[in-house]
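One structure below.
Removed: one protein chain of the complex. Kept in place: all other protein chains.
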Amino acid sequence: MEKITARQVQDLLHDYQLDHDGHVTIESLGGKSARARFEVAKKHLRPGDTVSGPTLMALADVAMYAALLGEIGLVPLAVTTNLNINFLRKPAQKDVYAEAKLLKVGKRLAVGEVTLYSDGETEPVAHVTCTYSIPPPKHRQDR
Amino acid sequence: MEKITARQVQDLLHDYQLDHDGHVTIESLGGKSARARFEVAKKHLRPGDTVSGPTLMALADVAMYAALLGEIGLVPLAVTTNLNINFLRKPAQKDVYAEAKLLKVGKRLAVGEVTLYSDGETEPVAHVTCTYSIPPPKHRQDR
Amino acid sequence: MEKITARQVQDLLHDYQLDHDGHVTIESLGGKSARARFEVAKKHLRPGDTVSGPTLMALADVAMYAALLGEIGLVPLAVTTNLNINFLRKPAQKDVYAEAKLLKVGKRLAVGEVTLYSDGETEPVAHVTCTYSIPPPKHRQDR
Partner (left out) sequence: MEKITARQVQDLLHDYQLDHDGHVTIESLGGKSARARFEVAKKHLRPGDTVSGPTLMALADVAMYAALLGEIGLVPLAVTTNLNINFLRKPAQKDVYAEAKLLKVGKRLAVGEVTLYSDGETEPVAHVTCTYSIPPPKHRQDR
């Protein structure tokens, strides 16, 4: 398989409306990993000027999906089956970035973990594990 | 403690911008349970006209928060510490409702489960368990 | 498919050494549900005469597996892929029973929830959700 680029994944996310109206950027991709950034706007905040939980979950999901696409190719049919998030610290009113790492890519399931950080911080704001179901080859549609 | 009503919780959610721009309605409350509805609009959909994962997670979180407020009073400082979601079926392009039930309300932690349904369907589209950290009494602010 | 009985599942668990040396009994089966009991002995206790966490996790896993076998037939190759447990209350030094309910049985994945109780108690000691991967039909081995 040809190497997938961050640009290609970004384009697929955009086409499938998974880039949250352009707020999510895939910054890097490769080695079963991906790094994504969420450009936080007013609508993603909660009282206390913290980033909302659904925003963190959405970023984690997209970052892991990007890592998976980088590994198995541009298969838009993979679906999240499980997501477990631990909220660790109140995020600042800043962009959030996600470091996603695949722990397993099987024929039918992929499992990974994502650590989320407020921009410029070293202590994580949240940690996520998630599982994707990968469709059988015959159902896949290459772009 | 005086009985909390669905109306009071709805108002608190609105004040704290937790009602997703008016899309979430608390339909009923009581007996350690809550029922909430998400009025799905175009922006909550994904390709294939299905409701997005973050929308489901957000609804589950709010429904459980409502059930908790109904039990411990209008304590806006309770925070979600863990959320685990299993996506079970592709939701239809319909409103989604959530049945939240508290499994435990301790002094420091509350744990509950939420089952999510597409409007009019009997098989769930997702199942969630989540944990809330309850602030010590001295930090609470009654409204 | 012929109806599977609790007795048949019990026998399979015994053959596959999944009945924890005879400590787990499948009390009932059917309707995508199962009820299982763990006969707690000294070795399953922890200081404070409480039942150990691994014992609770093991019981939940077996109860859900039983519910699944009751639904898809005696397929010993189904494997647990995810288990999430919330510990709710300290179990008494008593037998523990599990009420398992399947939330979804797909072609490839089954998801369920299990509520665990100390014998004779009405408030749960733990709540579990778990996912099983179901092998493709050609890999199944009927007994």
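In order of appearance the chains are A, B and C, and numbering begins at 1 in each one.
Rule of thumb we're sticking to: contacts are C-beta pairs under 8 Å (C-beta built on N, C-alpha and C of every residue); 3 or more make two chains touch, one makes a residue touch a chain.
What you are looking at is a predicted structure, and each value in this text was computed from that prediction instead of being measured.
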item	value
Contacting the left-out chain in the complete assembly, out of C:Q8, C:S33, C:N82 or C:S118	C:N82
Touching residue (missing chain; options C:I4, C:I26, C:V40 or C:M57)	C:M57
Absent chain, residues of chain A that touch it	84, 86, 88-89, 103-104, 111, 113, 115, 123-124, 127, 129, 131
Residue ranges of chain C at the interface with the undisplayed chain	16-18, 46-47, 52-55, 57-58, 61, 76, 79-87
Contacts of chain B with the absent chain, listed as residue ranges	81-82, 84, 108-109, 111, 131, 133
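Simple rule for what comes next: only the chains that are shown with their structure count from here on.
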item	value
Angle, in degrees to the nearest 5, of the Cα rotation that carries chain B onto chain C	180
Chain ID, smallest distance between chain and overall C-alpha centroids	B
Distance between the centres, which are taken as Cα means, of chain B and chain A, whole angstrom	24
Separation of mean Cα positions, chain C and chain B [Å, integer]	28
Junction residues of chain C, two or more chains touched	84, 131
